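Note that one protein chain is taken out, while the other chains of the complex remain in position.
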Amino acid sequence: MLPFEKMSVNEIVSEVHDGALLGVPADYSGVPMSFTKELIKKKIKNLKLYCLPLTTIQGDMLIGSGCVAEIEAAAVSLGEFGQAPRFQDAVINQKIKVRDSTCPALHAQLQATEKSVPFMPLRGIIGSDLLKYRDDWKVIENPMKNSGKVGEEVILLPAVQLDVLVFHATKADKNGNIQIGRRRELATLAHASKKVFVTVEEFTDEDFFQSEVHASASLPALYVDGIAESANGAWPCGLTEKYSPDFDELKTYSLAARNQSSFDSYMKGFLNAENLQAAQ
Amino acid sequence: MLPFEKMSVNEIVSEVHDGALLGVPADYSGVPMSFTKELIKKKIKNLKLYCLPLTTIQGDMLIGSGCVAEIEAAAVSLGEFGQAPRFQDAVINQKIKVRDSTCPALHAQLQATEKSVPFMPLRGIIGSDLLKYRDDWKVIENPMKNSGKVGEEVILLPAVQLDVLVFHATKADKNGNIQIGRRRELATLAHASKKVFVTVEEFTDEDFFQSEVHASASLPALYVDGIAESANGAWPCGLTEKYSPDFDELKTYSLAARNQSSFDSYMKGFLNAENLQAAQ
Amino acid sequence: MKRYEIKFEEILISILCDLLSDDNHVAVGAASPIPGAAALLAKEEQKQIRKKLRVTILHSLRFNNFTDGARELFDCAAQGRIDTFFLGGVQIDHEANINLVGTGKYPRLDKRFSGSFGSALMYYVIPKVILFREEHSPRTLVKKVDFISAPGISDKNLYRPGGPKYLLTNKALFSFNKRNRRFCLEQIAPGLNQYDIKKQTGFEYDINNQINNFALPSKSRLDILRKIIAPMVSEFYPHFAKKIWFS
Partner (left out) sequence: MKRYEIKFEEILISILCDLLSDDNHVAVGAASPIPGAAALLAKEEQKQIRKKLRVTILHSLRFNNFTDGARELFDCAAQGRIDTFFLGGVQIDHEANINLVGTGKYPRLDKRFSGSFGSALMYYVIPKVILFREEHSPRTLVKKVDFISAPGISDKNLYRPGGPKYLLTNKALFSFNKRNRRFCLEQIAPGLNQYDIKKQTGFEYDINNQINNFALPSKSRLDILRKIIAPMVSEFYPHFAKKIWFS
């Protein structure tokens, strides 16, 4: 008996249902691209993406493939390769609903769920037009006597619980603990998700909890519902200390995505490739 | 030029002033006992201790030595060696003010300062007598429409900023980063303190940020105002992966502290010992 | 192995172990060697029938599953990821209110104890809280506690998925009935009868029709406890382990 649930990427995909609120990690946090590929193949529909705090190619591909109904994010772009064309197109043509946010609000809404409180306060935001379109955010006057400014207005953000989180990581140890290093936003995401699945470059025989230093770099197995091995699973995105982003491929994508038909033919190749390309 | 401030333990002590709100780590987080010894020698007065979330011998010694006016904690005890006698005596004889709290509230108040928000919500507590004696805590009805229970009552806890935090750790790297391992409550404490000083077993030539795993075990130097070397600096408390608590000494203390005169003579020996005893 | 060889602590461990059989995640706070040993015993027995029980023992490095600092226990509990936790009490009353602060009229106490620890959240959010207080006397089990560190029951308008389910002392095991807000006597320690319990309990309680004596651990359970669990307990409660098993 394994101390954790070993799955295939496709088994993870089968745990994500139409309409799910899916946690999406930023480009620096381990983008689960091999999972995303299978998710698109499955023709999933009406996903709601919750980006912490942004998405790049993962979100743009899912949107361009018609899988997304709604997205909550602080930014959607292709980073160095400019704007995210399928996202732009979907917004302009009102194919998706965007809940425009700001990075710290996306963190705070998950921290509320992490602590199981109904809301989290935040400063800033008031005076931004973001607030006009967020009827789930609420402005109150600071009710505290000796903390904060007297009479200051503060925003309360609702607790958001994700249905599913999937991310890609370097390795899992023999007990199902995941090495996340400094990417602690993955822990916040996991704490705030009903289900958590992880793709990893490799399973190792290590026990991360044998040393305090290594333990501190881990997401404990208790938050993880299943793990799949997937070498180069973030390609063409990069994975910290493992491989850089595949800049050529990302550039190719950014050009192809400029219109739907060239995007479609790019995706045909991407989805049918037997294996993911080896990254350096 | 060193990239950080190297100090002596006495120089750290001179940064702590009468009446300061001092952050006090739990017995598992690196108790700065060599600092505490010098602080008592300095005859500091009217300290307010903020314990995250509890204190053992450090708090009891400071209280018994007349250094403390107020303490906020979820618990004060000598752990395996029973109640904290100088604390008990000071409470019964009303020599100190106790702000009785509960662990998650002590964490949340610092998290509010970490995020620079005036308050942090928390569930629980309502119905506990703790609330009756905390006029800095405020009960509100959940104002959110779709988050939490409709009409539920929630406590708001004030943001608390510490004047000074001092803790003991295994090592500092050549850039002044501190290895804290899994003791991430030390990061929360540091984020919420105006000044942070650390005593360490040793300075090393390492650069913790050379690897993601090691970096993730570190408190960044940017939160640290000064570091002093102090071998066995937690003695007679323990230090994770370095040395166990000195059970014999802790037991000796627990017996001596039962009344003020035997405490006083114990402290005479403790304060005048040239060096801290070697721990195994 | 003969009956008289069983230590009383082993019986308590065994009773607590029986209460954990349906759990997925049991957490044990500081200074709780008997609950800690019970949780590890349950984990080992579950493993032998190929079920997984996760045990988090805060006082241990090896059995501490957390990496987000001291607040993670509370966050994790509030998220609903911990099934069972243990709490004590200087005083416990008939409505399962617990007092960890002191006796007398707060804040002018007659006797001060350590404090409420995390009880004012944990008691609210963990579905199965087991109260464990070895001393069973009219001064520990009282009609009304002098200070409520955490209440046994809350109003409907509060978020409270958790609360007390059992109370174990060195004399008896009670269950707690949330609806009628009363404890119910379930088991009695060997050598005692219902009258002894009544005399030593400061509050009123119901009595189960089928009241039993404390169940004694089976030989196979004792073997596991002594051979596998005792050395584990030595890691984080060396003094307790030495006293019970290695002296």
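In this document, chain identifiers A, B and C correspond to the written order of the chains, with residue numbering beginning at 1 in each.
By our rule, contacts are C-beta pairs under 8 Å (C-beta built on N, C-alpha and C of every residue); 3 or more make two chains touch, one makes a residue touch a chain.
Quantities reported herein were computed from a predicted structural model and do not represent experimental measurements.
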Handout entry: Touch partners, limited to displayed chains, of the chain removed from view
Key = A, B
Handout entry: Identified contact with the non-displayed chain, of A:39, A:112, A:130 or A:215
Key = A:130
Practice task
Identify the residue among A:49, A:84 or A:144 that touches the chain left out of the display.
Solution key: A:84
Problem - Residues of subunit A in contact with the chain not shown - result: 26, 28-29, 52-54, 73-77, 79-80, 83-84, 87-88, 91-92, 94, 98, 100-105, 107, 111, 122-130, 133, 148-149, 151-153, 182-188, 240-241, 247
Exercise for the section: Please give every residue of subunit B in contact with the chain that is not shown. Expected result: 1, 3, 113-117, 184, 187, 191, 209, 212, 215-223
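The rule we apply is simple: only the chains that are shown with their structure count from here on.
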Fill in the blank from the handout: Chain centre (avg CA) closest to assembly CA average -> B
Practice task
Considering only mean CA positions as chain centres, point out the chain farthest from subunit C.
Solution key: A
Fill in the blank from the handout: dist(centroid_CA(subunit B), centroid_CA(subunit C)) in Å evaluates to 28
Fill in the blank from the handout: Chain centres from averaged Cα atoms put subunit A and subunit B apart, in whole Å, by 36
Problem - Overlap residues in subunit A, where contacts from two or more other chains coincide - result: 115-117, 184, 212, 215-217
Fill in the blank from the handout: Among subunit C residues, those touching two or more other chains are 61, 66-68, 75, 78, 125, 159
